[in-house]
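What follows is a single structure, and I will ask about it in a moment.
Only one protein chain is missing; all other protein chains are in place.
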Amino acid sequence: MSSPSPATLLSLRVNGEPVQVAVQPHHTLLEVLRYQLDLVGSKQGCDKGDCGACTVQVDGEPQLGCLTLAIHAHGRDVTTVEGLAAKGEGGVHPLQDAFDRWDAAQCGFCTPGILMSAEALVRKTGRPVSNGEVRSALAGNLCRCTGYTKIIDAVVEASERMAAGDGAESANDASSSPSQAAE
Amino acid sequence: MPDDSHSDSTDDASREMWQLGGTHRKVDAMERMRGITRYTDDIKLPGMLHGKIKRSPHAHARIVSIDTSRAEAMEGVFGVVTGQDFKIPYGIIPWTPDENALAVDKALHVGDGVAAVAAIDEDTANEALAAIDIEYEVLPALFDPEESLASDVQINPYSRKGNLSKKVLLEFGDVEGGIEGADLVVEGEYFFEGTTHAAIEPHCAVAFVERGGSGGDDGLLTVWSATQVSHYLHRELAKVLEIPAHRIRVIQPPLGGAFGGKSEPFDLEFCVAKLAYKTGRPVKILYTREEVFYSHRGRHPMRMKYRTGFDKTGKIKAVDARTVLDGGAYSSFGLVTTYYSGQLLCSPYEFGAYRFHSRRAYTNKPACGPKRGHGSVQPRFAIEVQLDKAAVELGLDPIELRRRNDMGDGAKTVNDFQIGSNGFLECLRRVEESSDWKDRRGTLPFGRGLGVAGSTYISGTNYPIYPNDMPQAAVQVCLDRSGRARVFSGANDIGQGSNTMLAVIVGEELGLPLEDIRVLSADTDLCPVDLGAYSSRITLMVGNACMQAAQALRKKVRQSVAKRWEVSARRVTLAQRKAIDIEDPDRHIDIAEAFQMAEEDHGLLGEVGSYNTPKDRHGDYRGGTIGASPAYSFTAHVAEVEVDEETGVVDVKTIWVAHDCGRALSRRIVEGQMEGSAYMGFAEALMEQHIVDPQHRGVHPAPSLLDYRIPTFLDTPELRALIVEAPDEQGPYGAKEAGEGPLHPSIPAIANAIYDAVGVRMDELPFTPPKVLAALEQRRAREAAGEIAPHKGSARRIA
Partner (left out) sequence: MLRMPKFAVQTPQTVEEAVDALSTPGARIVAGGTDLLPNLKHHLEQPPVLVSLSQVGGMQGVEVDEKAGVMRIGARVTLTAVAEHPAVLEHFPSLAQAAGIVASPLIRNMGTLGGNINLDTRCRYVNQTGFWREAIGGGCLKSEGDVCHVVPGGRVCVAAMSSDCVPVLVSLDASVALVGPGGRREVPLASYYKSDGTRHTTRADDELSTEIIVPLPTAPRRSHYAKWTVRGSIDFPLVSIALRFDLEEDRVDAPVTGAHVVVGVLGSKPRKITRLDEVIGTALSAPNFANTVAERVHKQCKPLENVPYEAPYRRQMLRVHTRRAIEALIAEG
């Protein structure tokens, strides 16, 4: 059997909660989140920084979980997609709500990473963002389903709503009375 | 539907639809965005082992010996399998079972699986792989399909015709006569480079054998797999593992993209199953990204020679096509691909006569298979560029030339396929109008151009992969007294939104909002058989089955309410979570109460629906069923490009995508399919190349998402989805496919736009800057020699 390296006890905050976990030095943050802390929302698409599916926020900055040594998360504040809803009212973040209404998630595998990059953009900008700003900020996150169009629409709209102080629409209202799409 | 059993005797079909055609929150999107959804790799079972597959570093090699004893003796290693454990060959097409789960005697490409281990963790599994000793005898490897066809070295041991995997020659009408009598003959040779799917989720499978329960001592095998064809996986597992199908359960967890790349069984599924039997513990295998490239089954490289005859009005008199497909090491869907490379080309344009001759060769490369727009994206590129060349020669507007060849509603193609509804002209009109084609095309400066292309695609195939007369799709819908519905469907939602499509139908018919509907799909223990997510079959086939079941329930509910209200059932409609009296809308009850009335009258409310395809819409010749579909979608694109004449860089600004999907059941989902398709075509046009390097032992030069470059947010053009609806009587509410057709025209539309911009023909994919630049330099040389006039009369900055 592969001989275990000495584990290190890591203390960090994950989605606002203090967490202690024993990690091996050669393990990544993504590995610890997914397979030890069972926070499986962060995805593994390439495991070497080429796709962005593992994007999490470390002290508010979007970073690649697959290229972050777990040990480097010691003492840091890590936010994953599971913690995103808490940042919005009514248990859903305006970005999640906008992605839902725009069908911006097809298979949804890249979506957690994209949401974490997008949240940092709208939070730091603090005003409605443009198509170009979204494209630049999300340029490290690959999506293979959507052609990006609906994602851009959703992020722009969420930023507008957030700037106007609107939260998410109730999911029930929206699907009970579907609107005809405006062309 | 023409069939009486589908219609409601108290028909209110003219009613205003309250769900169909709207926009919807998908039934399963929010949990994906919260990170709650469990994809296959998110499954963790007690005692689970991690498997890894050892792969051949040689493109073609005989396995002289394989010694697993060192690996088996390692602490933490629980099981090892080799090709000897999987001697029964399989293949997605029942006529061409030519692969083994792991190589039995020979490895046929770099990355071919040869052994697998299950261990306590991934590090230990990797150490065990390194401890498996294999002696290879390296054999000559063949990477070029023409050379392979001419060679005596046989690649695939199961092949009956050397390296010829499949050959099809079909002729309809008098092709030579049509060419000879033509006013213009356009001859062209095209090359479509191979590309791969690159779904962001790598393949993953988990298996577990439960012994002593319902499977008895032999056990019940459960396989969770990121597959888009759980039914075929179920069948092949039974065959290869020699276990009766009733002792196997296949579950497809939510899937992280597929695009055809997960539409047949792969080595990892057999390996986890066998290793789970051997070890008595659950086993998971997750591909690395590199392994995804070796598994491939992506778009075939095709070399295509076309001769097309036109009369002077632009009508197509005859088409003659010769195509060589580079198949890679295994058949995969290749038999079908070879037919599709010719059969799917015969619409939307009338061909006076048509002949195609297609040969698929085995090569020592990862096997090619179906990628979005299976088999027809490549020839579509060729024919649409041929049409563009003809328009230039004949001095016709390329949109007008296409209009003149449109076959219209209800036509029969030259190869005898029955077309139903046809919105192609409307697609052309929409892209023409939206791109401002008429005013802009003639006035754009040198370097800027517009190009058009059209296409057709199938909405499923009339004949299933293995011959049988049973339904192609079946759905069970149950209502419960709390006012909710459950839909059981074997179909695979791969991110395209098919579960939501079913909920929209059930919601429409039963008056339910989508959140009151639970769709349970792709679990062979829970759900009726469905053939899977391929050939764009689900909306039409599974949608019809679902509509049938939902309408039967609707009828029961309305009758029960009408009986109590003492009115005709015609007056009762179900919408907005209520049963409503149409003539007295103030009279209504909660839908739950209405369901309770029906349950009182009928007992448990459950209905099944099934759908089988029409069998009278194809040609009466060998192969005449392949490519026949209940209904055909139509697409037109206009692409706008800017070509940098000094660097050869093509900047695609906008693609307008008009697509006739029959009826958009959920508009944003349809738009998303159109945008995603156009993106994927754009990516193939400009960037993607799935190749091996013959100079370096046949390695894949770019098995990563760094070097196999797929477009980012910054590269992708504006995509404008324009939904066109020409309802087809075969489709549920008229719906046809939307997930694959809209890819096809992207590539030729971009090629044609490049020509419009700078006057060079890009007949080989992808249109990389070096290739575009080389073409520009050739053209400049010809202009300088006075052979041709400057394009658009341009005065060049560069001499």
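Every chain is named by a letter (A and B) in the order it is written, and numbering of its residues begins at 1.
Here, a contact is a pair of C-beta atoms (placed from the backbone, for glycine too) under 8 Å apart; a residue touches a chain by one contact, two chains touch by 3 or more.
If you're wondering where the values come from, they're calculated on a predicted model, not measured in any experiment.
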Contact residue for the chain not shown (choose from B:E201, B:E350, B:D523 or B:D715): B:D715
Options B:I93, B:V110 or B:L450, residue touching the unrepresented chain: B:V110
Touching the absent chain when the full complex is considered, from A:S42, A:T80 or A:S117: A:S117
Residues of chain B in contact with the chain not shown: 55, 57-58, 110, 122-123, 126, 286, 288, 290, 646-647, 687, 696-697, 699-704, 706-707, 709, 711-715, 769-770, 773
Interface with the undisplayed chain - residues on chain A: 2-3, 5-6, 8, 24-26, 28, 31, 44, 47-50, 52, 55, 61-64, 66-69, 71-72, 74, 117, 136-142
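Everything below uses one rule, namely that only the chains that are shown with their structure count from here on.
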Centre distance in Å when chain A and chain B are each reduced to the mean of their C-alpha atoms: 28
Chain B partner contacts - residues on chain A that touch it in the complex: 1-2, 34-35, 38-48, 50-51, 53, 80-82, 84-85, 92, 96, 99-103, 105-112, 115, 134-136, 138-150, 152, 171-172, 174-181, 183
Chain A partner contacts - residues on chain B that touch it in the complex: 18-19, 21-26, 29-30, 32-39, 41-42, 44, 74-77, 119-121, 123-124, 127, 197-202, 254-259, 286, 288-289, 494-497, 513-515, 576-577, 667-669, 671-672, 675-680, 704-706, 710, 712-714, 716, 718-719, 721-722
